[in-house]
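My structure is below; once you've seen it, I'll send some questions.
With one protein chain removed, the remaining protein chains of the complex are shown where they sit.
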Amino acid sequence: MLKTPCIIVNFKVYQQGYGKKGLKLLKDLEKASEAHMGQVAAAVGPVDIRHFAEQGKIPIFSQHIDPVPYGAFTGHVLPEAVKEAGAVGTLINHSERRLTIADIGAAVARCREIGLMSCVCTNNIDTSAAVAALGPDFLAVEPPELIGGNVSVSSATPEVVSGSVERVRKVNDKVKVLCGAGVKNGKDVAKAIELGASGVLLASGVVTAKDVMAVMKDLLAGLQ
Amino acid sequence: MLKTPCIIVNFKVYQQGYGKKGLKLLKDLEKASEAHMGQVAAAVGPVDIRHFAEQGKIPIFSQHIDPVPYGAFTGHVLPEAVKEAGAVGTLINHSERRLTIADIGAAVARCREIGLMSCVCTNNIDTSAAVAALGPDFLAVEPPELIGGNVSVSSATPEVVSGSVERVRKVNDKVKVLCGAGVKNGKDVAKAIELGASGVLLASGVVTAKDVMAVMKDLLAGLQ
Amino acid sequence: MLKTPCIIVNFKVYQQGYGKKGLKLLKDLEKASEAHMGQVAAAVGPVDIRHFAEQGKIPIFSQHIDPVPYGAFTGHVLPEAVKEAGAVGTLINHSERRLTIADIGAAVARCREIGLMSCVCTNNIDTSAAVAALGPDFLAVEPPELIGGNVSVSSATPEVVSGSVERVRKVNDKVKVLCGAGVKNGKDVAKAIELGASGVLLASGVVTAKDVMAVMKDLLAGLQ
Partner (left out) sequence: MLKTPCIIVNFKVYQQGYGKKGLKLLKDLEKASEAHMGQVAAAVGPVDIRHFAEQGKIPIFSQHIDPVPYGAFTGHVLPEAVKEAGAVGTLINHSERRLTIADIGAAVARCREIGLMSCVCTNNIDTSAAVAALGPDFLAVEPPELIGGNVSVSSATPEVVSGSVERVRKVNDKVKVLCGAGVKNGKDVAKAIELGASGVLLASGVVTAKDVMAVMKDLLAGLQ
C-alpha cells in the first residue's frame, strides 16, 4: 500500500490542511508524487478522511485512532470507521496526541487486525526501541527539541535516527523507522535515508509553504 | 437550526452507527422525523459528518470538538473542520469524553464564534448550574447512575431534571436543558418535557434497536 | 481556619519548596505572618503535608486532591489522607493540574463532607461563574496570560478580578474570590482587595525570592 522510501505529510489542523484548501493541498501532493515519482502519503483530520480518499490518489492516513471496540465511546475515533472511509493507515501517539503504552499496544493490534498500517511516533531512541516491541509497521522518531524548529536532524542530532534504526533492528527488524522531525529539504531527506530511515514524516514545512510544488520537488529529490 | 422540543440521537461508535449502516440509520431517523413531525438530530463520529450531512436531511452534530485554533494539533477535532463539513452543532464533554472546565468554556466560545450550536453534557444539578454560566445553547444532564441502564429518569430521579432546569434558569435562562439519560420510550420523553426539558439525548435505545422506526414513532409521540 | 483577607503561597515543585528547604521557607512565612499580622497559608506537595503541618504554625493546603473514595486508586491523592496528615484545605484544578468539571464538582463535595477547605482555580470570568455554582469555599482566578509573567493584574486586566467577583456574587455569594495571578507586590495585593478579592494566591514571586522576608513584608502590607 505504501512503498518505501516515502514522505508522509501531516496536515495537522492547519488552515491550509482541511476542507477545500486541504483538498487543494492534497492534489498538489498528488501531482508532485507523480511528477517526481516518489511515494507520498497524507495524514489528515478525521473529518476529511473519506472526502480526501475518494477524491485523491495518494494514500490517506488518519492522524489518530482510539483503540476502542464497537460501543459506548462517544467522541472517539473508531479504527473501523477510519478504514471504511478509505484510510490505509494511521498515525498513533503523535507528540500532540499522546497515548498510554497500553493504548499504543492495543491500537497497533487493532490496526493489524483490521488491515490498517500503523505508524507510531516516538521521542527518542529508548522509546523507539520500546515501540518496536509492539510491532507497528512504522515508527517515526521525533526528538522534541527538533519539532517545528529550524534545526535539521541531519546536522544537529543524526544519532537519534541512526541509533533508533539500530536499536529497533535488534528488537524487531520488521519495523521501519521514519525520521519525524528536523526535515526541511531534500538534503535532510537524503541524509535521513542514509542514516537508515525508510522515509520522513513532516508537516509545516510542506503544509504552510508558499510554493508547495517547489518544496515537494526538492524533498522528493532527496528520496532518490 | 434545531427546533425544540427535540430528540438528539447519539450514534456513539456502535457498529450500527458509522459508515453504510450508519447512513441507513440516519435515513430511518429522517423518515421517522418526517412521518411523525418531530425534530430529530444525529450526533455522529467525525469520519461520518460530511457524508451524513450531504446525504441526509436531519441536522448533524459532532460528538466532540477540541477547542484548538488552527495549527499544530495533530489528531484533534478542529471546530472549523466540523462546521465546514456540514455539522450544525456539537456535543461537548460527553461522559465518555470529558474535558476540563477551561476547555469546556473555550469550546462553547469557539462554537459561538463560528456558528455551531453547543450542547454540553453534565452529570448532576450542580454541574448543570456550572455549565449554564458558560452559556452553551443546550446542556444535557446525564446522571451517571442512569447512563445505559434500564431505569427511567422520570420514575427514578425526576428531580435531577427539574432541579437542573430550575438552577440553570437562575444562572442563565437562555440555556435549554435536555434530559440525557434514563429515556427509554415516549412516556419518558413526555415526562422529561413536563419536567421542563427541551428534549432528550439518547443513544443505545435507538441505535441498537431491532425496529428503529417503531422506537422512534413511540419517542416522537412523547414530544407532542 | 483561614481568616480573610489572606495570602496563599503555592510552593509548586520548586527546589526551594520541598523537604528541608521547603520547611525553611515555611518557617519564614510563619515569621512574616506573625510579624506583620496577616493571614498566610502554604499550598505544598503531598509528600510534605504531614511534615509541614506538624512543624509549622500556618495553615497547610494540599496542591491537589483526587475525588476518589477508599479503594483501588493507586497513585491518587485521597482527600481523607490529606486531611489526616494535617492539611486544612486544598487547591483544586490548578492550571498545572486541570480536572474535568465532574471531578471538580466531586472534589468540592468531598471537601465539604470531610471538612477540608476548597479553593478551585479558574481561568476567566465565565469559568469563575461556573465554579461558583459548585460551591467551593474559595476560587482563585488566574488569567493564563498573567501566570508567571511580570504583568500586574491591577494594571493589565483589573476587570478579570472585579468581573469575577461580580459574577460569582450573583451565582453564589458565599464563595470568596482570590486573585490568582499577576500579583507581584503589596500594591497589587491592595489593588486586588480593592477590586473585591478576599486575598491572593501566588507562587514564584515568594518561593524563588532572594529575600523572602522582605517580599512577604511588602505583600502583607497590602493586606491591611
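As written, the chains take the letters A, B and C, and residue 1 is the first residue of each chain.
Here, a contact is a pair of C-beta atoms (placed from the backbone, for glycine too) under 8 Å apart; a residue touches a chain by one contact, two chains touch by 3 or more.
None of the values given here were measured: they were computed from a predicted structure.
Put simply, the hidden chain is in touch with A, C once you look at the whole complex. Screening A:26, A:119, A:132 or A:146 against the full complex identifies A:132 as the residue touching the chain left out. For chain C, the residues touching the chain absent from view are 10, 12-15, 18-20, 43, 45-51, 63-64, 68, 70-78, 80-82, 84-85, 91, 94-97, 148, 203-204.
The chain not displayed touches chain A at residues 93, 95, 98-105, 109, 122-124, 126-127, 129-135, 167, 171.
Methods note: only the chains that are shown with their structure count from here on.
Note on connectivity: the fewest steps through touching chains from chain B to chain C is 1. Over half of the residue numbers at the interface between copies chain A and chain B are found on both sides, making the touching surfaces mostly the same. Between the two copies, chain A and chain C, the Cα superposition rotates by 180°, quoted to the nearest 5.
Relative to the centroid of all protein Cα atoms, the closest per-chain Cα centroid is that of B. Averaged C-alpha coordinates give centres for chain B and chain C that are 36 Å from one another. Rounded to a whole number, the gap between the C-alpha centres of chain A and chain C is 43 angstrom. Chain centres here are Cα averages; for chain A and chain B they lie 34 Å apart. Residues of chain B in contact with at least two other chains: 95.
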